[in-house]
Structures are given as structure tokens and as C-alpha cells.
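For this view, one protein chain was removed and the others were kept in their places.
Note that the chains are named A and B in the order they appear, and that numbering of residues resets to 1 at the start of each chain.
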Amino acid sequence: MTILDSQSLESAAAPARDDDVVLRVRDLKTYLYTKRGVGKAVDGVSFDLRRGETLGLVGESGSGKSMTCLSVLRLNPEPASRIVGGQILLRGEDLLQKTDSEMRTVRGRRIAIVLQDPMTALNPVLTIKDQVGETLRLHQGLRGRTLWQRAVELLKKLRISDPERRLNSYPHQLSGGMRQRIVSAIALSCEPEVLLADEPTTALDVTVQAALLKLLKDLQREAGFPILFVTHDFGIVARMCDTVAVMYAGKIVEKASTATLFRSPAHPYTQALLRSVPDVLVETERLASIEGQPPSIFALSQGCAFAPRCPHVMDRCRVEYPSEIRLAQDQTVRCWRHA
Amino acid sequence: MSGQSDTLLEASHVKKYFPVRSRIPFSSAKAWVHAVDDVSFTVRAGETLSLVGESGCGKTTTAKMTLMMEAPTAGSMRFRGQELSSLTGQRLRDYRGAVQAVFQDPWSSLNPRMRTARFIGEPLAVNTALSRPEIDERVRSLLVSVGLDPASAANFPHEFSGGQRQRVAVARALALDPQVVVLDEPVSALDVSIGAQIMNMLRDIQASRGISYLLIAHNLATVRYLSDRVAVMYLGRIVEEADSEELFRNPQHPYTKALISAALTIRPGEKTDEIILSGELPSAVKLPPGCRFHTRCPFAFKKCFVEEPQYREIAPGHRAACHLH
Partner (left out) sequence: MDARVLPASKPMTLMRAFGWMKDAPKLPLAMVVLVLLVALFAPVLTPHDPNMGVLALQQKPPAFMEDGLFDYALGTDRQGRDILSRLIMGARVSMAVAFICVVLSVVIGTVMGLVSGYAGGTVDSVIMRIVDGTLAFPSLLLALVFGVTAGPSFWTVVAVIGLVSWARYARLIRGEVLLLKERDFVALARIAGCSPARIIFVHLLPNVANTIIVLATLQIGNVIITESSLTFLGVGVPESMPTWGRMLDDGRNLLDSAWWISAMPGLAIISVVLAFNSLGDWARDVLDPKLRAL
């Protein structure tokens, strides 16, 4: 990585002050080790997450966005995958240098995560009270009456009606949206410094999704925790995120403030992706579709991974991976066209 | 509209209730899930009708009834004027050929132990007297028409990506030259760029073959891109129906408005009023009295709590069930 990289990571949203940075990821590499060989699932990803900021990590399946998210908590599936390089700095402390037991105090308390499927995130045989209570007991040492009161308070904050009754129910008795709120309640129970959200609304109905997104946004406004929002949906980015990082084949190919990205996307992949989504508010004549398929992370070439599908491909693209190019204060791109 | 000659599928006042087992053993009191509760629509030749709604609105059950996977509890379902439940023998086989389906999950739609050629050719093998080489020939041309390499006919499903599997599923649905294809969430399990490929392919196929689609979807953007007409369903009933452009430009029912507001757009400038629905979807066993949307409707007034709104035409070709009109 060049020096340019670390400078370029300055977020678009806020005028950059270094003490604002809560989570700083530098040149993160997580590789998959399988019978087929080594797959570069996450290959040199860097970003900063500032107080109150929401960064959207966008990409299609296999782009490495979820693996990046899991790697931050060192929850990437072992031994199939290993973090082989980089730094994950939580307020300056490198999480990759921590022991497993130190990591356990980070997970849940300092960095919380909400995953896609609320049903698997909850234990079906325990009541909501047990599950919400567990984190509070473990990390905050609450017991008995105070524990109960804190749990009720928490559910109220997540706008869950009738919290006393919900606390005594089991996960299957709740709707999907309600379950995801419970999961979020657990995640936020210890007032984490960072919230990781891996497609938290994908399994939900649209109106339920809208309500949950608004809720997360409101809670963030109150508490100021930054969110790393992993999604494949540009609609969610438009509604939730201040900054966007577009991932393709394990690398961030473009990073910009949300408004800039939608107004003037610079990477051919981002451009094509934006033109391939229909919109509900305007009539679409015909969607652009990207020919071909994403490359296998097990067989990446020297050059730009998007080159085989890129309409603007040049000779240089096939042999040399583009370095990060700053287009504006709030936009960087990895594409030789802009060099 | 039922008299029109170009009407292919027609549902009138269709209901589907599922019994729920009582928790008390041997109790005779039966409760019913009102999955579909008095739904009427028509699918005309060459057009796409969409049924939109969230989970539990009855759109999938409706699709299953058109595919004869479920029998309606009441009401009538007709294809070219013939009652579906009365079809037998050759007539039934003809219907099977005329109405086919593509489902959401391309991993579940393909038989993992069946090679592509056999999978796509199966409807032909079962319903026609074509010989094996003739079927193989048809399979090859079907593969080409969905944008796949004919050489992939020997592949097993696991050798395909999600988008390719969905193409295989479409090829099979087209094998018998159907007049209507029921598309149940055809792109919601796919990546954005792959979904765009499949949607474009579906539009091209419709243009070249003149078939009709009955699209079941929850994503309004997909619906807007693919449909000519849209019917919005809530708790087993159609609450609004109009031509696609009319419905999206000029939604009348509060639920439709909430859906459109909740749909995520990447054009923030075009944003409409934000309507966030409160509360939970009521149980389909004990339906709320009056308008079934009143428990969550931001505009509900007294009348809505007691009287069920009439489903009627509020503008030419635009119908809605709401007391506000």
C-alpha cells in the first residue's frame, strides 16, 4: 500500500480529525484456504469509521464485504480462512494483536454485530429475557431487579411495544421484524463503540425494513456510534450511509460520500451496478446489465479484476492493478481511466 | 372484463382458508387462516400482471391456486373460460402446458441429481410424444433462447451459478410453449447485476413470444420495471389495482403509499412523504373488523373501524378499497 492510501481514507462526511476515528482498518487481508487453493476473500481493504458516521460496504455476493465485516471482530470462519495481514485499530489498539480472551471483551461490549437472519441469531429454547439479560449480566454485571428494569428500558428504546410480555416470550412467538429488533437490542445493550450490521434487513418485509432502518438511524443520532453497514442494496445506502465503499473481488474499488457516488460514480463497475437497479420512483426504459460473472477469488489475475467485464478496458488494466486515485476530497477510485 | 376474448386467466372472488389445529385436543371449534379472502383479477394475453405485497398477504397462495397446487375454498378460477377444477385428462395436460412457473430460489428449483438436458426436457417427455433426439434438439434451442451455452445441457445444477440456474428454470418453464408463466419472486434471490440480466431476459422473452406473466413480488422496483398492471395485496385481499404507471405515480390506498414510501430509492431527490407503518401485521385467523388495514393506517378514521370499504373503481382502470375515496 502506498502513502496515498492512508490519506485517501479520510472520510468524506466530516472534516477529518484523527481523534474522531473510532475504527481504522488498514490493508486487511483475509484469505481462504481450501482444497482448490488460496482465495483472496479480502485483499488489502482499508477504511476509517468516525464517530456518528455510517459507512456502507456494498458489493455482490463473493465480493468480500461480509468477510471484511466478520474479520473486524475476528469472527471469520477458522481454519478455512485466516487473517494474514493488516491492522484493525479500535481507538488505536490493534485487535489483531489481542489474545482470544481479550477479544471476547471486545466482542459484544465494544464492537457489536447484527446479522442477516434474526432467527439463527437467537437461541430458540431460551426466552428473550434470558438472551437480552445474558449480555447485560456478562458485560455489565447486572442482576435481578436492575437487570429486568434495564432490559425493559432497552426494549422500549427499540420501540418494542409491551416489553414485559415480549421478554417472557420465545423467539418463534415473535415476527421477523420484532426478532431483528431484539437482536439489535442485544447488540446495543452494552453501548458499543462500533456497530457492525451485516445485511440486517434483507430478510424483512419492506415496511418493516423501513421502520428498522429509521430506528437504527435515530439510535445512532442519540448515541453517536458509527455503523459499518454491509449491504448489496444501493437503496439502503442512499437512506442510511454517509460514505460508501464499493467492493469487487476482495478489494475496495471506489470510495466516496453517498451523494457524490450517486451523482458521479467513477468506477465502471459502480456505474454499471447503479444502472442495473430499477427504481420505484422513476420509469426505467431498460436496465443495463453487466455481462459475464464476477471472477473467482481463487484465480485472480495480476491486473484489474473487473477488466474482463469492463466496457472501457485498456491494455494496462490487464497487467497492473490500479492504484488508488483521488478524484476529489470525498472520492477515490481504483481505475486506470482516471490516472 | 370476463367476456373479453384476450382474457387468459380469470380469478373471481377466490378464497382460500386453511384450517388451524386447535390447541385443545378433541375440540371441534375450528379456526381458519384467511390466506386469500375474496380476490378477483384477470391476466390478459401478452401482459404482465403483478401481485405485490408483504409476507402473509396471500400472493403466493394465489399463485399456487393458479398453478393448481392448491384448490380454492370458494370462488372460481378459469383459464380461457374453463373452470380449473373441472379439468381432467387431455384438458388438464393442455393446461399444464399452457401455464408454467418460475420460482424464487434457483437452488431449490433444480433437481440436484438431474442433468440439465433431462430437467429442461422433462415437461416435453411427460406431456408430448416427441422422441429423445427431438427433445434434445428442443432443449438446445431453449438453452440458446435463455442465453446459455447448448453444451451445458450435460451439466448438473451445482455446476451453474445462481443466475445460470435461474436461466435453466426459465428454459424449462418455456419448454411447452406456455401462454402464461407465473413468476414467483424470480430475481429476489439473485445479485443485483444478475437480477438485471434475468429481468431483461424475461422482458425479451415476453416480447418475442407474446406470453403473459403473473408476477409475484415484494420489491416494488422490480414490479415497476416488469409489469403492465399491478394489484397490491394486504391480508388476503387486493386493496388497489391499476396500470403500473398510474399506480406508481398516483397511488390511492394508504397501504400502497406506505409501500412505495418504504421502497428504497437511489434517487433521493425524488423522495415522497415518508410513511412508516406502526404495529404488526394482524393475525389472518382473527381479522380486524372494518377495514383490515385500519390497525396500521395513519389516516384511519371512525368509519374504518366498523365498516369494510367497498372495492370499487375510482378512476378508469384504477380500483381501490378505501373509505378516503
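The working rule: contacts are C-beta pairs under 8 Å (C-beta built on N, C-alpha and C of every residue); 3 or more make two chains touch, one makes a residue touch a chain.
Just so you know, these numbers come straight off a predicted model, no measurement behind them.
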Subject >> Per the touch definition above, residue among B:6, B:83 or B:159 touching the missing chain >> reply: B:159
Original post:
Any idea which of B:103, B:234, B:248 or B:293 touches the chain not displayed?
Top reply: B:103
**OP:** Pick out which of B:20, B:71 or B:126 touches the chain that's been left out of the picture.
**Re:** B:126
Subject >> Identified contact with the non-displayed chain, of B:61, B:179, B:197 or B:212 >> reply: B:197
Subject >> Those residues of chain B which, in the complete complex, touch the missing chain >> reply: 67-69, 92-93, 96-97, 99-101, 103-105, 108-114, 119, 122-123, 126-127, 143, 147-149, 151-156, 158-161, 163-164, 167, 169, 172, 176, 194, 197
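Just so it is clear, only the chains that are shown with their structure count from here on.
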Original post:
Which of the residues in chain A come into contact with chain B in the complex?
Top reply: 60-61, 161, 175-178, 205-211, 214, 232-239, 259, 262, 272-274, 276-284, 286-290, 293
**OP:** Using the touch rule from the top, collect the residues of chain B that touch chain A in their complex.
**Re:** 54-55, 161, 163, 191-197, 199-200, 203, 218-222, 224-225, 245, 248, 258-268, 270-272, 274, 276-281
